[in-house]
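Here's a structure for you.
For this view, one protein chain was removed and the others were kept in their places.
Our next item is chain A:
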Amino acid sequence: MKKIVFLTALFCTLYACKRDDIAAPFKFDNPEISLKIPEGFPTLNNAIENNKPTKYGVQLGEKLFHDTRLSANNTVSCASCHKQGNAFADNNIQALGIEGRVGLRNVPPIQNMAFMKFYNWDGAKLALENQVLVPIITHEEMNSSILEVVDKIKNDSEYKVLFKKAFGDDAVKQERIYRSIAQYEYTLISANSKYDRVKLKGEQFTESEARGYQAFKVKCESCHSTELFTDQSFRNVGFPLNPSTEEAGRARVSGAEADFMRFRVPSLRNAEYTAPYGSFGQFATLMDVLDYFDKSVLDADNLDPILKQNGNRIPLSAQEKQDIISFIKTLSDKDFVGR
């Protein structure tokens, strides 16, 4: 009996030792990152409440964002279309996916997403976590599937470490991919443009920029309002129509005739870097956009009332156009785009 007790004790001791040796306790330490909300910005999207960015969640998301293995043939990452130098958009007319496939629309910039209520040109998604899957599976974008992605990266030792640091264990799960990429995107905040410094730090506009700002307030601000320079509404401003039967603007989602070819008013921050313009890149330059508004836009039953009241146009003098463009360029954030 004594022998057995002794042996058992010995075994327990040994076992305990062994366990300690192989599994040094993993200390889960993944602090939340507090998002710096720039002065005057709208409130955060509610989804963030359930997916607060963390140190390693964001690191993981950034790595995934730049990983071409998210596409079927390992050629396209999120960053292939969402390039930092273009405020996480690109300069193509319409998005280019794997094998040169052309998408339906112009790539929207990924900036200040934490403050947006709607995503995509048609506002199809209300939370970034739900958007991540869409480009992964879309034929014209990455043409893959989430399990294909999981399979490709699940044995990658760098990912294992990051998933563990971000989520407590190294399992590569679809929800974790969605959440970490969204977390990374929440941290892409652009609020250090000349405009911001003029407002907050006493920098001075040039004469043209100052005139442009005044003209902007009269001619543009009804839609491009707030510190995001969009009121996040959906409007038909009479731009040339995308001939694809896949396109209906906001009505693609809502089904309402009144929303036909209405699009989300885009932010003008970093617009200097995101040419061409319009939902499918109808305009090569900012001047083209202003010329079009000045000349006359396409009529429609649901054309925005502001345009209707002004004879389907926004009259602008040559000087005003120059000045407004000078002002829009003060919304460029060189730190954000890394230029």
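Just so we're on the same page, a residue touches a chain if its C-beta (ideal position, glycine included) is under 8 Å from a C-beta of that chain, and two chains touch if they have at least 3 such contacts; residues count from 1.
As a convention for this text, contacts and distances are computed from a predicted model.
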Undepicted complex member, UniProt protein name, chosen from "Copper-binding protein MbnP-like domain-containing protein", "Nucleoside ABC transporter membrane protein", "L-serine dehydratase" or "Glutamyl-tRNA(Gln) amidotransferase subunit A": "Copper-binding protein MbnP-like domain-containing protein"
Option touching the unshown chain, where A:D29, A:E49, A:E246 or A:D301 are the choices: A:E246
Residue among A:N30, A:T68, A:N92 or A:Q174 that touches the chain left out of view: A:Q174
Candidates A:N30, A:Q59 or A:N130 - the one touching the absent chain: A:N130
Sole residue of A:P31, A:G255 or A:G338 that reaches the chain not shown, by the stated touch rule: A:G255
Where the unshown chain meets chain A, residue by residue: 120, 123-126, 130, 133-134, 137-139, 145-147, 150, 173-174, 245-248, 251-257, 259-260
